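Let's turn to subunit A:
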Amino acid sequence: MNLEEYLPILVFVGAGVFIATVFVALAFIRGHRTVYDDKIAPYECGFDAFNTGRIRFDIRYYLVAILFVLFDLEVALLFPWAVTFLELGWSAFAGVFSFLFILLIGFIYEWKKGALEWD
Partner candidate 1 sequence: MIMAAAVLWIPLIGSCVAGLISFFNQRTMDDVAKLVTCMCMGVSALVALDLAYDVIIAKKIVHGEMLSWIPLDDHHKITWGLYVDSLSAIMAAVVTCVSFMVHIYSLGYMKGDKSIARFMSYLSLFTFFMLFLVMSDDLLQLFLGWEGVGLSSYLLIGFWFHKDSANAASMKAFITNRIGDMGMVLGIVGCIAVFDSVSIPEILLKLTTFDEAFFRLTDHLTINAYTFICISFLIGAMAKSAQFGLHVWLPDAMEGPTPVSALIHAATMVTAGVFLLIRLSFLFEYAPSVKTAIVVIGAITALFAAVVGLFQKDIKRVIAYSTCSQLGYMFMACGVSMYSAALFHLVTHAFFKALLFLSAGSVIHAMSGEQNMRKMGGLYKHIPVTYALVWIGSLALAGIPLFAGYYSKDWILESLYGYAMDGGSIIPYIIGLSSAFLTAFYSWRLISLVFHGDCKADERVQSHIHEAPMIMLIPKVILAVGAVFSGIALVGFFTSSQLISGAYVFTEIEHHIPGLIQVLPIMVALSGIALAVSVYHTQRNKLAIWLVRFKRASAIIQSGFAVDEFYRKAFIKPLQWLGSFLYHHIEKGLIDRYGPNGFALFISRLSGALRYLQTGNVRDYAIVMIAGLMGMLGYVVVVIK
Partner candidate 2 sequence: MIDPFHINILSILVFVIAAMGILISMNNLIKVFLCIELMFLAVSINFIAYAYAAHNIDGHVFTVFLLTVAAAESAVGLGILVFYFRRRSVISVADATVLKG
């Protein structure tokens, strides 16, 4: 196994851990702390934090989930293009943008239909 190829990732992970630790530590040390009821109350998307997991969610969460899944995963189609767009040239560019245009139409449709409104 040629593990040297994965060295940048190791560096990246190390840097990430370092920076995160630094920021948390700074906030902990230098932070201004006041405690009041609302602040210390457990918060979980409007649900009671200490409860069984088998509760009913509002159906609207699913709607958001649907939209998220769609727009999230369609991006997966962009990755192969993104890593090779220089070699592929303008025709691939046109293809990808027509794909994005179709997604845009979908987005306009869902916006106008009010799917993004909570109520």
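One rule holds for everything that comes next: a contact is a pair of C-beta atoms (placed from the backbone, for glycine too) under 8 Å apart; a residue touches a chain by one contact, two chains touch by 3 or more; residues count from 1.
Candidate selection criterion: all candidates are chains of the complex that A comes from, given by their letters.
Remember, it's a predicted structure, so these values are computed and weren't measured experimentally.
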{"item": "Options 1 or 2: the chain contacting subunit A in this complex", "value": "2"}
{"item": "Of all residues in subunit A, those that touch candidate 2 in their complex", "value": "59, 62-63, 65-67, 69-70, 72-74, 76-77, 79-80"}
